[in-house]
Structure formats: C-alpha cells, structure tokens
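For reference, the structure is listed below as structure tokens.
All protein chains but one are shown at their positions in the complex.
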Amino acid sequence: MTPSPQPLLRLENAEVFYQQQRVLDEVTLELHQGERIALLGKSGAGKSTLLKLIYQHLSNTDHRVGWVPQQLGLVDKLSVFHNIYMGRLDQHSRSYNLINLLWPRPKHVEAISKLLGSFNLDQQLYKTVSQLSGGQQQRVAIARAIYSQADIILADEPASSLDKTMADTVISALLQHSEQHSQQHSQSCVIALHDTQQALAFADRIIGIQQGKIVLNDHPDNITPDQLEPLYDHD
Amino acid sequence: MISAPRYHLPTGIRSFLLLLAAALLCLPFADIEISNRSPWQEFAAMAGGFFQPTLLPFDELIAAIAQTFSYAFLAVCTAAVGGLFLSLFFHQLWLRSLCAAIRSVHELFWGLLFIQLIGIHPLAGYLAIALPYTGIFAKVFAEIIEEHQSQAVAPRHSDRFSHFFYAQWPQLLPHFRSYSLYRLECGLRSSTVLGFIGLPTLGFHLETAFMQGLYSQAAGILFIFYIMIASLRWWMRPTLLPLYFAVALFSLWGQEGLQLSLASHFLHDIIPLPIRNGEDINGILYWLSHLGSTEIGPGIGNTLVVTQIALLLTAVIALCLFPFSSRQFFSLPIRFSSHLALVILRSTPELIIAFALLLLLGPSMLPAIIALAIHNGAIIANLISRHSHQITLRLDASKGFHRYCFEIMPRIYGQFLAFLCYRWEVILRESAILGILGVHTLGFYIDSAFESFRLDVAVILIAVSALLNILVDQGSRQLRHRLHLRSTPQAQRNK
Partner (left out) sequence: MISKLSKTLLTLLLCSTAAAETFVFTAIPDADETRLNARFSKVADYLEQQLGVAVKYVPVKSYAAAVSAFRNDQVQLAWFGGLTGVQARRLTPGSAAIAQGAEDPEFKSYFIAHHSTGLINGAQLSENIKGMTFTFGSKSSTSGRLMPEYYLQQQFQQSPEQLFSRVGFSGNHSRTIALVQSGSYQLGALNYQVWLKELAAGKVDLDKVSIIWTTPHYPDYQWTVRGDVDKRWGEGFKQKVKQALLDMKNPELLNAFPRKAFVPASNKDYQAIEDTARAIGLLD
C-alpha cells in the first residue's frame, strides 16, 4: 500500500513548553494515511507530548481519531459495554445515546461483544471497569479506540501493563482491526512503545525521540541497533 | 458457547427508580395546587421589593443583628466545647442514643418548648440552638476523631485525656475549627429562624415584613443576613473570640429575670390529660387513640408525603444545577454567577423560602416542597460540582450533554446518592417544621398544641417526630451501607 501524497498531518518546527521547559523542540513530521508508526523513546523523552500534539492537530480536522491515553481515562463506574460504546457517541443523537446508557440495544451489544471476543473480554461485557484488572482495562481502552471507527489511532504505551504474550496479542489485535478497517478507509496508527522488538515487528516507520527532539525517522529495515540504543530504558 | 452476560440496571439507577416510585406513590396524597389566583401580581411586588431593599430603622437593625449573632455565637461556642467533651465518651451506647435523641428534635421545636418552660427569655433561644447542636457536634467530632485514630502516635501509659490532647489534638484541630465555622453559619440560620417564633432576631422582623407585604424591608433584612454569612470567614478570627464572647453575653444579658417557678407548671402540664384527671387505663387509651387518629397519623402521613416528594425534587434540582458551577462544563463567568446563586439559595433557611412561596403560590404543600427542594438541591449541587472538579477527563472526552451523561454522571453518582441520603433526614426534620406555616405536617399539630396550651400533646408529637427522624436516619444509614457509599465525616460535615 502506498502512502497517499496528501499527508494526514504535517507538523513543522513544532515546539511545546511545559512550565517554562521545552518538552518538544523543533519537531517536523508528516503522517500519511495507512501508515503504522511506532514512537520510541525513553520515559520523559516527549512521546506522550508528541502524541497529544498530534491529537490536538487532528481533532481540528474532520478526521476521526481513536485515542488510547496512558492513563486510560475509562469511566470506572460504567460497564465495559458503555465505555466502548462511548467511542461512537457522536454518531448518534443524544436521546439515542441516553437510551443506550440505561438499556443497551441488542444491535450494539452484538457488535461490541464481537469486538471484545478478539480481546478475550466477551464475558466481561457488563462488568464495570473498576471490577477489571489493569491489563483488562488497557484492552478495553484499545477496544474503545477501535470501535470508534477512527481514521487514525493514537495509542500511548497501550501494552504497558500486559505481559509479553498478552501485549503481542493485543497489539496484533489492534493491527488486525486496523487492517480490516483499512480495506475501506486505510486506517493509520501511531503507537508509543518502550519495547523495540514489538516496534520493529509491526511498524512501517519508526520515530525516535530524545529530549524532545526527533532523532530518528525511518523504515525499520534501515535502522541499526546502535540507533535504537538511546531510545529505550535499560532496566 | 458460553451464554452471553445479561444486562442488569446498575444499583444506582435502581435506587433512583425507588426514590421516584416512592414520590409517585405519595403524589395522590399530596395537596399541590397553586391556589393563589394572582401569583404574578404578588411576584411582581416581591421582585420589586427585592430590587429596592430598604433597611430597618437603625436602632432596631443593630439590635436584631446583635441578637442574631449572640444567640448563634454563644450557642455554637458552648455546643462545640460540650460536644468535644462528649465525643471522648462517644463509644458509650447511652450517650450515642442521647445525642441522637436531642439532635433529632429541630431547633424550632426546642425553641417552642423552652419558651413554654422559661418564657421569651434569652436563655430559651440559647438552649434551643445549643442543645441540638451539642448532639451534632458530639457525633461529628467523634467521627473526626475516629477517622484520625489510627494515625495518631500515642505515648504509652497516658490516660485518655493527655493522650487526646497531646497526641491527637494538633492534627484534629484544623478539622474541628473548619467544622465549627460551618456550624456557626448554621447557627446564624437557626437563630434567624427562631425569630419566627418570637425571639428578637432578624427573623422576627423578617416575618413581620413578609406578613405585611413590606417586601423592600424583607429584602433589606435578607441582604443583611447574606452579608453576615458571606463575610463570616473574614470576621471570625480566633483572636477575636473573647471579644465576641463578651459582646454576645452583654447583648443577651440583663433583661428579664428568670422565673424558675415555671418549671413546675411545665412539669405539671406535660403529664397527659387523662392521667392528670385521674382517669383509668381505658380513658388513657381512648385519649391516645383519638390523638393518634386525629393528629399523629395525619401528621406523620403528611410529613412523609412532603419529605418524599421534596427528596425527589431535591435530586432533580441538584442534578440540573450542578453543571453550571462545574469546571467540566462552563467557563468562569457562568460558574461564578451560578456559584453565587447556589450560595444564596443554600444560605436562605427553608422556612423563609417556604414563607415567601406561600405568599406567592397560596397555601398547599407546594411551597414547602419547593422550598425544601431548592435549599437542599442547592447544597447538593454545590457539593457535587466541587466533587466533579477532581475528575480528570481524557483529551477526547465528549462535550455537553454526552459529557454530562457518560463522563461525569457515572463518576459523581455515588457521592450524589450519599449526599442525598444525608439530606433525607434533614428534609424530614424540616418538613415537620414547615407545618408551622400551615401545611398539615407534624409541625402544624405541634404548633396548634402549643397555641392551645396542650403541652402534653405537644411533647408527645415532638417525641413522635424525633422517633420518625431516628428511623429515617437509620434507614438512610442502611441504604448507604447497601449501596456501598462512603460515609465518612467528610460527607457528614457538609450537612
């Protein structure tokens, strides 16, 4: 699949300050439709900030964005069903949504349980989020982003509290959905990760950030281990 | 394939439906018509007065302010000290029950009782506030102490008092202080309301002004009252306490002497009539059953009807109003004006709102219900809007109506229900009181009994209303427990 010539987003010399400190420094970046980008960098390097910046720019366009923040931001007291349903609130009328809040319609129940099936969560459909484990919650957050039928998914460390196998499953589920989806729309995704192996496995572009600067922006095949070395935390 | 999970309405929604059902069940028994044929004319007069407030003559105004302050200040100070002392022994069941009993009787009923006992004497007003407040202070202070118990490092071999004052006092003091300040605000409200039954506080003049349709003057008195409450935190300084104490004592002191001989009248009068007349057990039972069917029964029924409908309306008002004060929905100018409106609504005692509405809408349960709902709804709205500020939303959180339903409501709903449960008992107590304005709740019959000097009947009816209060208090505690709602003093303190 070739990236369309018109980019989804173009940042040029973007800067972000936080409490008088420069957290993003002269970032220049283009995102294209259908791209799968892995964002690598040590904690505090500016990955989350860059994702937020991308989100803010995209939310001003008419692209639908699926957002998976690091702090998930799910509504604890609502069921898994409702949290995922929230991904599509803007596609229905207020009264329709209100009815679904009180008494879910079978149509949506069916679609959402099917989606949850691929995350191994279908039995948790009506559990409240507070009843789930951290890993389960993370999967719900991803499911919500997928359900929102976004043109682009921005995910900040979506597999951080999952074990290795589950993390792989979840990432591949995310990609699989984006692929199914892509057949019609060519969905893109930008995923911030700390696991370089995962990044190399799925991404068709890797962006590396170090102290707020983009130090790497290339196809995985062209990247040497030396270049990756400063981009992850050594435990 | 495993069968798909089944959907159940969340318990929160179910408890709300229960509330709704209770209110609907009460509706056929409720007398809620607007009987005033020209409410707009009255409203125009009231609004006109509100925008052109006039003050009382200077000497009367100063005297009324001094009295309002003095009753509240002296009563709250002594109740705080007394409550603190009692709270140290709060593990004793008899003490807990005693405190529950004295605080289940409203200040106004205490006032009516003490006026019978010692006449319109400053001591009557002082005791009417101090007594129930001591019960409240004891309970809340005990809860605060309990909350901090585990955190205190106790020096070994210390007795209860030195342990308390050395180990716990420093960390408890700020809580005690902020709660006492809040109680002082309540005290100013109570002391004002006592004016309605004859003590020379602001409420005395307020009732007169409303009664005579002098709305400009009523507005003037109300504004003075709001200013007193709003500036409370500014003038209430620890270093000034002795001065205030002296001023309060001075302004209440030196009026009429106290006639303690009255106590014997009182003790004689509260003995039920058939016993006084030496009737046999049948006579007593007949008297009681007559009282039960003509006053106690209808009184309880009407009190509950007003309470349940008002409780539902309180919930609705709180849920409708809180977004306007919440950072999650509106920008500063709207939030500020909404906050101001809420402060005014919650500072105004229910009795005063009901009284104004009675003039506006005519006699029925409606003024009482609306007054209770406005006052309590504003209190809860204020609390949950503050609670909503603690919520951090996602970047992509929905806006407006969707944010309200999906993001905020589910997160604040538990707290909201907890506050509503607390207000349940308060609303019940106030529903009884509003009978004084003519709604046939328990207060109506109590007032009538005092008017016709049937102290025996009055005391029985007050005891019934206290019992009803304790029952509802227990019920709300059970409900909170079942709904797993947090019941810490933090929430209680906002009563």
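Assorted remarks:
Letters are used for the chains, namely A and B, taken in the order the chains are written, and counting of residues starts over at 1 for each.
Convention: a residue touches a chain if its C-beta (ideal position, glycine included) is under 8 Å from a C-beta of that chain, and two chains touch if they have at least 3 such contacts.
Quick caveat: nothing in here was measured; it's all calculated off a predicted structure.
Although it is not drawn, the missing chain touches B when the whole complex is taken into account. If you put the hidden chain back, the residue from B:Gln52, B:Ser162, B:Ser452 or B:Gln478 that touches it is B:Ser452.
Taking the complete complex into account, B:Met211 is the one of B:Leu9, B:Leu27, B:Val81 or B:Met211 that touches the chain left out.
Note that of B:Ser15, B:Gln67, B:Ser87 or B:Gln116, the residue touching the chain absent from this view is B:Gln116. Taking the whole complex into account, subunit B touches the unshown chain at residues 31, 35-38, 41-42, 58-60, 62, 115-116, 118-121, 195-198, 204, 207-209, 211-214, 253-254, 256, 259, 262, 265, 273, 362-364, 438, 447-448, 450-454.
Throughout what follows, only the chains that are shown with their structure count from here on.
Listed in rising order, the residues of subunit B touching subunit A in the complex are 2, 4-10, 12-13, 392-398, 401-402, 405-407, 410-411, 413-414. For subunit A in complex with subunit B, the touching residues are 52, 55-56, 59, 65, 67, 69, 71, 73, 75-79, 81-82, 86, 89-90, 94, 97-98, 101-104, 109, 113, 122-128.
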